[in-house]
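Here the complex is missing a single protein chain, while all its other protein chains stay put.
Take a look at subunit A:
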Amino acid sequence: MGKVTNENNVKPNPTITFEAETFRRIQPEEYLRKFVQQHVRPDGRSYNHFRKTTVNLSCITTADGSSMVRIGNTTIVCGIKAEVSEPKLNFPKEGYLVPNIDLSPICSPRFKPGPPSEQAQIISENLNKLLKNPKVIDLETLCIEEGKAAWVLFADIVCVNYDGNIFDACVMALISALADVKLPKAVYEDGLVKATEEKIFALSFIRIPYSISFAMFDGKHLLADPNEMEESIIKSAITIAIDEAGQLCNIWKVGTSCTSEQLRFCISKARERYVDITSIIEKAKQAT
């Protein structure tokens, strides 16, 4: 056996070349920057392109209202269960609306089993803020008997697949599931609440907010509807919640600062997107 010789006599390449996948793994930020410089994103979308969004209503028969939302690969199921409790002493006429999200380990390798993660609790809290201030549902319509009994709507959200922009998907699922809720007629008699079997009464909305998210890369590029890969690299984001009149309900901005022009741009894009979301949900309502 002789020595191993370089038969092809290839000169060593002075610049190191990588497979694109290797590059993405070791230099994720630089990888994204290379795409953004060409005005395109790694999944082929342009900056302002939202992923394909679908909504399915009344998909869970054990829930009083339910919806499944898919934004790209992100899949969210929201089911609402109605129970009864005593109203709060300072708000004797009001019922409760309790949103809660479960980011279970099934949806992404980043979540571990156990009590809800920090991220899940933050999303639940933000959803709660969005529902309570400004008011979305008139909680007084949930009253059964003043000071005695009121409906408690548990809006439980389960993430089946986590591929970024989870908050927008949660808001869409939550609002469309609330619109799908049908409650029975209930009466309060001697400490007991009796309800009819058939469900007739729907919730009345004060306003219908949806949220629209943008990721801000390098302080100047606004990427609409970021996916998981983009979100893991970009730490700055703007989320805007607006209602049907185009009025702002909430703004969440995290990370580096943004200019007022950028904010205005986001709001105008959000208004355009709002129209698309309403038409998607209208279609879903007709399909059921």
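Note that a residue touches a chain if its C-beta (ideal position, glycine included) is under 8 Å from a C-beta of that chain, and two chains touch if they have at least 3 such contacts; residues count from 1.
By our rule, contacts and distances are computed from a predicted model.
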| item | value |
| --- | --- |
| Missing subunit (named according to UniProt) among the choices "3486_t:CDS:1", "Protein XRP2", "GH16273" or "Exosome complex component RRP45" | "3486_t:CDS:1" |
| Touching residue (missing chain; options A:L32, A:C107 or A:V171) | A:C107 |
| Contact residue for the chain not shown (choose from A:Q37, A:T196 or A:T256) | A:T196 |
| Contacting the left-out chain in the complete assembly, out of A:P42, A:P92, A:P116 or A:P134 | A:P116 |
| Interface with the undisplayed chain - residues on subunit A | 59-63, 66, 73, 75, 77, 79-81, 83-86, 88, 96, 98, 100, 102, 104-109, 113-116, 121, 128, 152, 154, 156, 158, 160-163, 184, 186, 192-198, 228 |
